[in-house]
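Here is the structure we will look at.
Note that one protein chain of the assembly has been removed; the remaining protein chains are unaltered in position.
Up next, subunit A:
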Amino acid sequence: MAGVTGPLLNARRDAPFLPRASQRQPICLSRGSGRSARAGAVGLEWFPELRPNYQALSAFAERPFQGEPGVATKTPEGNFSEGQRGPLAERRLMDVRLGELPTWLATRDFSPRGLLGGVQKAWNSYCNKYINVKKGGAAGVSMLLAGYCILSYGWSYQHIKCNRWRKYH
């Protein structure tokens, strides 16, 4: 078992900093001896999300791909009143009428976890609508940048408003 070096079939396997099942073996050994046992799982090396114990940063993570390719998810279409059936607590923001807004807000979860969940959902819907599309354009990123400029302006408004009356700049 010592010193067996398999041929270099694929240069991409030479990545010493990827986690491997047999940490004590050097790379060449696991390439030579472990291939037959893990031949079925060889392609998973480069997709850490598919490993069972992968901990990803999930503050602003997008939702992982949960559908099957080729199956179009059916969004509820129909006329105006169809999206407004169902109890108020379960409807999305866009399906709530203006008069029902305070009641709907009262049903929302305002705990830190609930707020974080709301932020994540909003971010995911934004990404899925403008960025994760087949032919995304500059609009998705431009809206983010414009929002950033406006937010920065609002943040420094108290400071900038002194410039209005300044005689010499």
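Here is the rule we go by: a residue touches a chain if its C-beta (ideal position, glycine included) is under 8 Å from a C-beta of that chain, and two chains touch if they have at least 3 such contacts; residues count from 1.
In the analysis below, contacts and distances are computed from a predicted model.
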item: Per UniProt record, name of the chain withheld from view ["CIB3 protein", "Superoxide dismutase", "ATP synthase subunit a" or "BHLH domain-containing protein"]; value: "ATP synthase subunit a"
item: Per the touch definition above, residue among A:93, A:122 or A:141 touching the missing chain; value: A:141
item: Sites on subunit A contacted by the missing partner chain, in the whole complex; value: 17, 47, 49-50, 56-57, 60-62, 64-65, 127, 131-133, 135-136, 140-141, 144-145, 148-149, 151-156, 158-160, 162-163, 166, 169
